[in-house]
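Just one protein chain is left out here, and the rest sit where they should.
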Amino acid sequence: MPETRDYGQYETAWCPGCGNHSILAALKSALARMDLAARDVLLVSGIGQAAKTPHYLDCNFFNGLHGRSLPAAAAAKAANPALTVIAESGDGCSYGEGGNHFLAAIRRNPDITLIVHDNQVYGLTKGQASPTSPEGFVTKAQPLGATSSPFNPLAVAVAMEASFVARGFAGNQESLADLMVRAVTHRGFALLDVLQPCVTFNRINTWRFYQERCVEIKDHDPADWEKAMRLARQWGDEIPIGVIFKREKPTFADHFPALKKGPLVNKPVDLEALKKFMESFA
Amino acid sequence: MPETRDYGQYETAWCPGCGNHSILAALKSALARMDLAARDVLLVSGIGQAAKTPHYLDCNFFNGLHGRSLPAAAAAKAANPALTVIAESGDGCSYGEGGNHFLAAIRRNPDITLIVHDNQVYGLTKGQASPTSPEGFVTKAQPLGATSSPFNPLAVAVAMEASFVARGFAGNQESLADLMVRAVTHRGFALLDVLQPCVTFNRINTWRFYQERCVEIKDHDPADWEKAMRLARQWGDEIPIGVIFKREKPTFADHFPALKKGPLVNKPVDLEALKKFMESFA
Amino acid sequence: MTDKSINLRVGGEAGQGLDAMGEILARALVRQGSEVVVTRDYQSRIRGGHNTYDVRTGTGRILAPREKFDLILAMNEETAAIDGPALKDNGLILVDEKTNAESDRIVKIPLQELAEARYRNVAALAVLAAAIGLGREILTRAARDRFAKAPEAADGNAEAIGKAFKWAASAAGLEGKKLPAPEVKEKRLLLNGNQAIALGALSSGLKFYSFYPMTPATSIGLTLASAMKTMDVVVEQAEDEIAAINMALGASFTGAPAMVGTSGGGFALMTEGVSLAAMAEIPAVIAISQRPGPATGLPASTEQADLEFALHAGHGEFPRAVYAPGTVEQCFHLTRAAFQTAEKFRGPVIILTDQFLADSFRAVLPFDLDRCPPISVGMGNRADSSPYKSYALTESGASPRLLPGMSDALVGADSDEHDEFGHISEDPEVRRQMADKRLKKGEGMLGEAIGPDYHGPPDADLLLVCWGSTLGSAIEAASMARDKGVSAAVMHFSQVWPLRKDEIISAMGKARRIVALEGNATAQFARLLRRETGVEIKDFILRYDGYPITPEYVLRELG
Partner (left out) sequence: MTDKSINLRVGGEAGQGLDAMGEILARALVRQGSEVVVTRDYQSRIRGGHNTYDVRTGTGRILAPREKFDLILAMNEETAAIDGPALKDNGLILVDEKTNAESDRIVKIPLQELAEARYRNVAALAVLAAAIGLGREILTRAARDRFAKAPEAADGNAEAIGKAFKWAASAAGLEGKKLPAPEVKEKRLLLNGNQAIALGALSSGLKFYSFYPMTPATSIGLTLASAMKTMDVVVEQAEDEIAAINMALGASFTGAPAMVGTSGGGFALMTEGVSLAAMAEIPAVIAISQRPGPATGLPASTEQADLEFALHAGHGEFPRAVYAPGTVEQCFHLTRAAFQTAEKFRGPVIILTDQFLADSFRAVLPFDLDRCPPISVGMGNRADSSPYKSYALTESGASPRLLPGMSDALVGADSDEHDEFGHISEDPEVRRQMADKRLKKGEGMLGEAIGPDYHGPPDADLLLVCWGSTLGSAIEAASMARDKGVSAAVMHFSQVWPLRKDEIISAMGKARRIVALEGNATAQFARLLRRETGVEIKDFILRYDGYPITPEYVLRELG
């Protein structure tokens, strides 16, 4: 079905050569492969370079606050489960300002996808260290080098037995689109961390750096937690790309009687139930 | 040296039979064993039943906001490294409202200790589910049972290679005091999650529940990450108690030239350096 | 007007079941046809401390708590001692016979004889009920209802009530405190402010409530959660207040009417989200149940000190509406108004209540739910222009609202400054237009704002100006002042923003003395009135010790 759908072409505010361009292209091709109409897609983002993505394709969008895409996305999905809800933001947004929502989303397990444009830097604010910046990463804000250990989102997600954990690379659009399809079609909270070169502010994790290191995961059963944890922790000469961990579990919506009856949107008030409820106070 | 120090006796606002009483007693005995003068101890807490602890012994204290003890504690330690800084709060405070600071503290690695009174419930606000509540835990706020998967702080801490990770049980005061001493004397961020029965709001994780399950960890090298991860994930008929993981690494203070020269408090302004700095703008 | 009410107090420590006792008593009274005003005073702890549950009851207009009690049921020695001074001259203190307390106002109950330990609190309550002439049957039924899920406890309590009534019938000293004959025949609800907010929200079509527990707002969420099995509503405890409001915005944007509830400290964490609601133009109802601050303050007490914060919270400039209910009924109706305003003007709307009203049970006629339709969300499935503009510039500033996924129209929400489609724009002209558009909605809100209510003789000499939960005490105080010959009236604001200044100025016109009545230390509403109308009120009655303003407090301060 590829290319049956068209999500428009827009001018972006991104630097030429930025990894965001390929992620956007992969996203469009993934949506096309899933044959999703723009009207059935809701992209939710925070603030940052990555978070501008929803403005660059045809879709419904909720471009909210820095770090706060996940709660909005989870609730939007509950309100209308017919929507394919994808949260898309930067590493700073998702693991820095939004760290607590990242933990909560894994635990809450809404049927949404989180695509993190992980450039290991705060791009929009001109290059401060992000949670995923390597230790010692020198910036104007960290002239002595980043002092905190880098955050490994995959290891934490696997430790928490997140429903779906994967890593992609902006440099391999085909396989990235494929991962996106798998993440979005997975039922439950799906984390897709995408290695994204920032050609302006990250001189360490460059295109070349990744091209030399990224290796597709082969022969791995994503249900195998121990191996998943090993893959999640692997970072060095080889960086594994692919689906790392998967576990089916009840989603957020599965727990609520109201949601078992379909979307909240347009649901009328059950006047008889309300009267009964009111009368319970008599 | 035990009992050489006395940290006072105060009336508490806790329920009779609450696990907090034993944790407080263990803390006092641990401080005594380390022969720490009250004036050299700073207890930092958030809001909750556990977070009242600093009011019940002689010490310096900073009883701040719900969920926000860790940033205050880390900075206080930087300002005056001569202080023994212990953050002490509930599971809601530390892993719920304060989840993002929990992640950051592990990454930042200040030389402080976090003692979590983990009663798997929001005690002070009358019994709502906390991040560590078991799935299905029924409360007035969760009449259908808690819907999020429980947060495993130890697994996350080990996944992040926190500097020191341990679990204690309020029911074994002796061993708890011992763990406290090890946590506090460890150089770097030390997490001590203490299983604490809440006799009022938690009918599942009772004294008996733990007495039947808690087992002291034996023959374990806390440097062994794989085994540590296994212990951290163990929860069922046996719940391991003890030091789970340990790794020496540079602390927050080790990175800053200013801190290498001793405490920030009482440090004069170097007028010559300031003049030079100002002149760099000419 | 002579006061025909009886003022009752049940006091003891946390963990003694005061809430259950108080509620059984209040429910029985309401069912029997009496009015009630409940005042709960508790501490931020689960066991111990000194807590009270006050029920003022009787017939006619009973609107406020009173300070002196006819009967105090003291569940421990401390209460007997602490609350003794609150007893009326001819009042009685009921205690267990083992209590070490002596005075001719004390009646001792042989609780050990009447019931086994776990039922003694209800047995004591039954003695109090008997003393005021409340029927045994009706009390038993209220107790059985309370313990409906625990049949054994229900039976045990029923038995204890029976024995207690028998004992009371022959006990000495319990006379003279009889309830006036009840006047009301209709069935009524026993409802507190927070429950009424929850009901109002459900009737408006609330579908998503997210919250982080915080006293005294938590019970809104608990009430709603208790409806989850029978009503189509999702109640979710969020990881923090920031998540709570951003969840509500996500749900609301998508078409599920949403609300959050919190207290001042939690609201502080929501202020960025309030600003987002305004910028992204998403309906959001925020209930703030005030308690004394700053910071953690007094978690279980009352205050009205977050008015200025609620009025100005959130960075940038945008309109908002702020309601301040004065009664439990207003909690219901103003919550409905809040949902309507939020939807119509697509932005944040605040309900400002406080611990006193949140916890204050009253006898309330059931709401005519057939006449309380839910809001209609969005404008249906079709855009009237194609392509749809999420932020179309219109005369009124409000843009027609479509819901994502419900039509072919693509719908956007954006926190950046944006064009009509919601796409980021840094064009200064677009900026100006959009800022004007947002502010124009404020004019619409002003047009629909609820003006102050006036209670009392027209052109009274003394005008008590108040807002929110102080209404009842203000009205009773004015009435007491009139009994003393002062021409007194009350001006009450149940909506504190926006304010229609001309109306206010003319309504204040003739009073010789204007006094602002506020549960805070700096007369925040009076300052607001001056800013908006130029009228400077120089006379204040303020209270900020954690307790609600009472009619007696007002009279004392009036001097």
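We just call them A, B and C in the order they show up, numbering each chain from 1.
Here, a residue touches a chain if its C-beta (ideal position, glycine included) is under 8 Å from a C-beta of that chain, and two chains touch if they have at least 3 such contacts.
Because the structure is a prediction, the values reported are computed rather than measured.
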item	value
Among the chains presented, those that the missing one touches	A, B, C
Which residue of B:Arg33, B:His101 or B:Lys246 touches the chain not shown here	B:His101
Candidate in contact with the missing chain, chosen from C:Glu113, C:Glu426 or C:Glu443	C:Glu426
Missing-partner contacts on chain B, residue numbers	13, 38-40, 42, 44, 47, 52, 54-55, 58-65, 68, 70-76, 78-80, 82-83, 100-101, 103-104, 256-259, 261, 264-271, 273-279, 281-282
Positions on chain A contacted by the hidden chain, ascending	13-16, 47, 49, 65-67, 96-97, 99, 122-126, 128-129, 131, 140-144, 147, 200-201
For chain C, the residues touching the chain missing from this view	43-44, 49, 242, 263-265, 267-269, 271-272, 274-276, 278-280, 292-301, 303, 305-306, 308-309, 311-318, 415-417, 424, 426, 428-429, 431-432, 435-436, 438-439, 520-522, 524, 527-528, 530-531, 534, 536, 544-547
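Criterion: only the chains that are shown with their structure count from here on.
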item	value
Separation of chain A from chain B, taking each centre as the mean of its C-alpha atoms, in whole Å	31
Chain centre separation in whole Å, for chain C relative to chain A (CA means)	41
Residues within chain B bordering two or more other chains	97, 99, 131, 144, 147
Interface hub residues of chain C, defined as touching at least two other chains	228-229, 236, 239-240
